[in-house]
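Let's turn to chain A:
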Amino acid sequence: MASTIRVRAILNGEITEVQTLIQHPMDSGFIKGENGELTPAHFIRELTFEHDGRKVFVADWGTAVSKDPYVKFSFKGGNKGGDLKVSWIDNKGETDATIVKIQ
Partner candidate 1 sequence: MTPHNRFPATRRLILKGAGSLALAGLGVISFRPATAFAAANDKYPEDAFKQKDAREAIKLLYGRTAEPSDKVKLDAPEIAENGAVVPIAVTTTLTEVTSVSFLVPENPNVLAAYYRILPGTMPNVANRLKMAKTSNVIVLVEAGGKLYSATKEVKVTVGGCGG
Partner candidate 2 sequence: MSVIEAKLRISMFSLAAVLLIASPASVPAAGSETEFKVAYAAAEAADKEAGRLRNQWTVTAAALAAAKKAADKGDFDQAISAAKEAEALAKASIFQAASEKEAWKQLQIR
């Protein structure tokens, strides 16, 4: 199974710009499915970014973040080839993580 996480981390000067897209339904719990019943809430709660073991950015999400969520931020102190670890955990306890190199 391919990772649910796509990351682009690009160093520009001293700033590393990070864009992430994650494959996740982000069901709000307010929408009826095809069977006419409410689809239970299923959403990523926490998304964490660590650069070389140091936390740089943490997203706490509720149900109002779009399906296949996207977030962009940037940080100082990144180095070309350095590791950026991205991990998430959702309200059902499911998780995924990936490590990419800063480009």
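Heads up, the rule we're going with is that a contact is a pair of C-beta atoms (placed from the backbone, for glycine too) under 8 Å apart; a residue touches a chain by one contact, two chains touch by 3 or more; residues count from 1.
Here is how the candidates were picked: all candidates are chains of the complex that A comes from, given by their letters.
Values in this document were obtained by computation on a predicted structure and should not be read as measured data.
Undergrad: For chain A, choose the touching candidate in this complex from 1 or 2.
TA: The single touching candidate among 1 or 2 is 1.
Undergrad: Show which residues of chain A lie in contact with candidate 1 when the two form their complex.
TA: Result: residues 15, 26, 28, 30, 45-46, 55-67, 69-77 of chain A touch candidate 1.
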